[in-house]
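Missing here: one protein chain of the complex. Every other protein chain is in place.
Read from first to last, the chains carry the letters A, B and C; within each, the first residue is number 1.
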Amino acid sequence: MKLTKTAKALALAALVGAGTQLASTDVASAKTADGKWLIYLSLSYSGNSWQSEAANIVKALAATPPFKDTVELVEVISGTDPQAQISDYESMIAKGADGIVSFPISSTALNRVVQRGCKEGVLFFMYDATVTEQCAYNISYITSGFGENTAQALVNALDGKGKIFLSRGVPGNSVDDRHTNGAMHIFNQYPGIDVVAEYYSYWDDRTTQQETAKALAAHPDVDGIWAQAGEYGAIQALLQANPNRLVPVTGENSNGFRLALANPDYQAIGLDGVSAGSPPAQSGFAFKIMMEILNGTREPLPEGQRNIEYPLPWVPGDAVKLCEGDKFENGCNTFPEGKVPSSFVTEVFNPELLPELSLASALEGKPTEGAEIQPLPADAVKAAPNEPGINCRQCEAPENLYHLTKVEPTVQP
Amino acid sequence: MRARVLQANALSKRYGATVALSDVSLTITQGEVHAILGENGAGKSTLVKILSGVVRANSGGMSLAGEPYNPHSISKARAQGVATAFQELSLIPNLTVGENLLLPNASARTFWPESKSSILRRAAEVLREWQITDIAPDAIVEDLSLAERQRIEITRALSHASRLLILDEPTAALPDPGWLFQQIRRLTARGVAVMYISHRLGEVREICERATVLRNGKTIDTVDLSGVDDDGIFAMMVGRSPESAFAEPVVARPDADIIVDVRNLNVGKVRSLDLSLKAGEIVGLAALEGQGQQDLFRALGGAVKPSDGKIMVGGQAAALGSPRRALRAGSGIAFVPEERKTEGIFVNLTAASNIALPKIGRASHAGIVYAGLEKKVSAEAASKVALSPRYLGFNVGSLSGGNQQKVLLARALITGAKCLVLFDPARGVDVGTKQSIYAMMRDYVAGGRTILFYSSELSELVHLSSRCLVMYGGRIVADVPRAELTEERLLAAAHGHSQEMKVAV
Amino acid sequence: MQNEKTIASAVAEQEDNRATAKISGEFVTIAAIFGLTFAMILASRAISPSFGSWSQVETILYLSSFLVFCAFGQGLVILVRGLDLSIASVITLGGVLTASLMNGSNEGFLYLVPAILGACIVVGLISGIGVAYFRVPPFIMTMAVGLIVYSLCLGFTRGTPRGYPAPLLSGFMQDKFLGVPAPVYLLLAFVVFGTILQSYSVFGRKLNAVGNNPLAAYIAGLPSGVLIVSAYAMSALCAGFTGMMLAGYANGATLRMGDSYLLPSIAAVVVGGSSILGGQGNFVGTVGGALLLTALATILTALGIEQGWKTIMEGGVILFALIALREQSFAFLREVLGKRG
Partner (left out) sequence: MASIEVNTPRQSRGLPTVRQIVESAFPIIVIYVVMATIYSVVQPSALSLYSIESLFNNSLPLMLAAAGATFVILQGGFDLSVAGIISLANVVVAVAPVEGPLGAVANLAMVIAIGLLVGAVNGYVVAYLRIQAIAATLATMIICKGVALLILGAPGGYVSDFMAYELTASIFGAVPIAVVIAVAVMVFWSVFRTTNSGRSLLAVGQDENAAALSGIDVARTRFASFLWAGAFYGAAGYMLAAQTATGNPNGGDPFLLLTFAAVALGGTAFGGGRGGVTASLFGAATLMLMQKVLFAVGVSSFYTGVIQGAIMILAVLFSAFVQAVTSRRNSL
């Protein structure tokens, strides 16, 4: 704790005795009294596999030597209300945080408090979701083109024509907006592609399943589904409607989805697709960059260049490979059934960036036996392009914003 | 012939399929006190509502002092000089007397509110004008007794009535109509007409000149009260000639069992009260407003917990924490409260369901209630209070007040309790219903059971009680035996006087 | 004399009409909800040729069953003048416990089901006791209990619900019988059971009485407190059951699986003609409300317009239904019926 007992007693005395202005003496300066960095892990919503894995990764890293002895990590869950996260950020700044690694609930509402924190010398590292305040570091895959790449993959699988559903995220959310814009950029090029239903699934398996079932009632003859997280629910809905027919589905990284993609029975009745999207490992990457900057082994980036892109995972059906052990080794990328829940988001490891982690880290936040924090490779940090409303405010997006990086069009419009 | 104040021609009012008023006409002249007589459900309340602007007639017309009169709201009616004191008091409980008197515009200014003291000053003037000296303008209404509230209700109407004052059962909670009659006389002296609705024929004869009788929503006749006797009026109201309202009173045998025995009861205003009720007697209770009778009845019914005392029911000590316990204590006590609407009936349930509720198990097989069975179960109790079986399938909310009261009493009967505790069971119900209630009470005690009842009408107590207790200041000050029962005797005792005192009414 | 007789019989007749009119009014409201739902399904043919088909009706029935289950409990709580905001969390609790305790095996299914539902009932008992005996406003009590339950689910799962429901359960949710999904039969059975419980059972009658007039119920010797607590317990039971079914449907649990049922459960009850003030309500109407809401959502999902417009249409249809289904709108109709009768 930053505030020692003596300090507290002093503060109390000052409060009771003089009852006067107690200037905030405990601003972020260096390390805590016992020589540790005070780092907050600030979550907004917690309660799905993705969020808890991302948090567990940070917790596991913080418990891995040498961070084990140099970092005091405090986890705070604020809930879905931006006001609550603002309030908690304020409290962290007041407590003298050295760094805050956080999943921000809103890309815009937190800007003011983040800006103030920066002035007080607090490092902000956002993972996955972003803020548009330029003094914060955004470590995110969002700019890596999930929408357009998966859309192209779906178009390829459908040979350029067919009725499709869009299973989106949360209405009025900037991430959902970015993904969908990217996807529509591709779909719009193909007149043969007909988006017959578009619905919001809140990045949740069960909601996806119900919403897809509703859409299937109107369009049982759908040819493909473009989905964001929750994609496994879409497959369940398809099977429920007709156990003998599946269609190509693109989606994110749930273990259940990847197993389905690799399932020969499913492939035989029409399943095809690609698993891409948001990796929980971003949190660990963010945390490690932050620690390197704090420890002085890495130069801080200048303001305005703090958007860092995390590479987009890309696993087509034929690339699904089951892991034997508890790590991504030998190019494996999926766990066998029963080892993890189907909602488990598989992209928790990164052999280059996060070699310290194992399955226990992601599931329980435990450090890997014998592991030590490895320095990040020199070329680990890749700048992300500007995207207005995502990682910057009044800025221009590059012209080739939606250029394809993972897949080539195999059919022409 | 005096000038006409109100002329109503062929008023009709329907509620859905129900015809509440059909073709009612009447004329009220300047300075007249005009009675409206009729049984419950005859259409009096609907007439009052139309005249005061609460509802509008479907057809027919009215004129007020020669001008067409068709008020859309209470305020419009008031603006034309018609004000009403409602039977269900229309005061806001958590506002002061002053604010209530001046509603809806307590503050005389629109934009910046008038100061509290200035409002109270104006209210105090109103109170002074209508000779109310014992109620402070800044008292909160919910702290007042029912009688005090009724006087405030009347005062508010008095202060607005420049042409016509409508009084709907104004004496229901007033033990003494003296003040009211005095104010009515002052008002009529100024030429204001008064429409007076009451079940109490005695009062009506004292203050009114003419009466219009309604039956089944129609005008029967308008008569000069001096020209008809009570039987004649009764015949017009009910459509048949009256039987004697009060049959021979019942008296308990001296050696009868004691069913309820209360020792040293302390609850609310009740102070160390002793009481015993024997099988086969109807014990009346007389008291002025607020002498602790509510507390006593509610304690016996289990609705409030006594702070001290011992209650034996059917020979067993009973802890009456709740009405449920009261019903189950020994041979059981069933309580019928005074507030029919708020504490008695379930408006959305049928009469049969209302009655059968305490014995719902008997109307069901395997947890399922059968409507037919329910009717069968409730029919016997219903017949005891002369409730027509036709009504059993109706929602209670759509029945008249008298029938609702019968439903309540039938529910008390069905519990099988050996003691009934009835608080003013015949208040505000018509003559026919009263007779049924009295008959039920006699029949009930004849089966070796007992009744304690309170009534605000002395005549009822005198004629019905086997003996009558009188409460004053939380204690029982007199136990008047059958032979000595007179209204004067009760009234004197109720004022805390010895029996020789003369009481002017 | 002759004249008097006619008056008397006229009065009797009037009053009879009054009673029958009341019944037909309720009946008309319920019939109108189902009619409106049906009309909407037919009209939706214009959007997609697959609409208006039996398979769409099947989907609507299937998906509405979850809402019907939890709206029944909500309806009972509303009947006793309460409101249950904890159902979202209790649905989650039911789902999370189903997935984690059954853990993908049929072993112990028969005792796990009552154990899980029992845990949910305990939550309802706590809410009910707070409301009935400690006089905490239902809004605050159930919201706080919901918060606590959710938080406990979060802690219990460490943020990641694990496991799968028993294959028996997930198999049942997938099964078809005579070409119709098995849960549709469950729904029908539940509607019959719920209607009997709410409107024709001793328990339901007592709940009606307490909701209608709590003071009168107390004076009449009904155990009001016990009844109110049992309404909340029933609501939690229904919510837990909903969660269990949802876990079976989705073959697993998520922590926000209950969120999308809170407001719709209240809306279904109110659109179905029950009074939010308690003491009046009919489960068949609630079922109609749930079907209406589900059919609307199904149609909107398939509609190719912007989400904003969809949302506006959703609100607009609810508002329209409320206005069209209010009693006054049938006054004319009833008058005609009344005159004829």
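The rule is short, and it goes like this: contacts are C-beta pairs under 8 Å (C-beta built on N, C-alpha and C of every residue); 3 or more make two chains touch, one makes a residue touch a chain.
Computed from a predicted model, the values in this text were never measured in an experiment.
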Chains in view that touch the one left out, judged over the entire complex: A, B, C
Residue in contact with the excluded chain [from B:136, B:312 or B:379]: B:136
Residue among B:116, B:442 or B:463 touching the omitted chain: B:116
Identified contact with the non-displayed chain, of C:75, C:95, C:130 or C:165: C:130
Interface residues of chain B (partner: the chain not displayed): 54, 73-75, 78, 84, 86, 88-95, 99-100, 103-107, 110, 112-113, 116-117, 120, 124, 134-140, 143-145, 147-148, 151, 156, 174-176, 178-179, 288-291
Touching residues (missing chain, whole complex) on chain C: 85, 130, 134-137, 139-141, 143-148, 150-152, 154-155, 158-159, 263, 266-267, 270-271, 275-276, 306-316, 318-319, 322-323, 326, 328
Sites on chain A contacted by the missing partner chain, in the whole complex: 11-12, 14-15, 21-26, 46, 74-84, 86-88, 90-92, 94-95, 106-113, 170-174, 176-177, 388-389, 393
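By definition in this document, only the chains that are shown with their structure count from here on.
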Chain occupying the most central position, where position means C-alpha average: C
Distance between the centres, which are taken as Cα means, of chain C and chain A, whole angstrom: 37
Cα-centroid distance, chain B relative to chain C, in whole angstrom: 41
Per-residue multi-chain contacts in chain C, two or more chains: none
For chain B, residues contacting two or more additional chains: none
Residues of chain C that touch chain B when the two form their complex: 4, 7-8, 10-12, 14-19, 21-22, 196, 200-206, 208-209, 212-213, 215-223, 279-280, 331, 334-335, 338-339, 341
Touching residues (chain side chain C, partner chain A) in the complex: 44, 47-48, 50-51, 55-56, 59-60, 62-63, 153-154, 158-164, 174, 246, 249-257, 260, 297-299, 301-304, 307, 311
Chain A residues within the chain C interface of the complex: 46-49, 51-53, 55, 77, 171, 195-200, 202, 204-207, 209-211, 213-221, 233, 236, 240, 341-344, 363-364
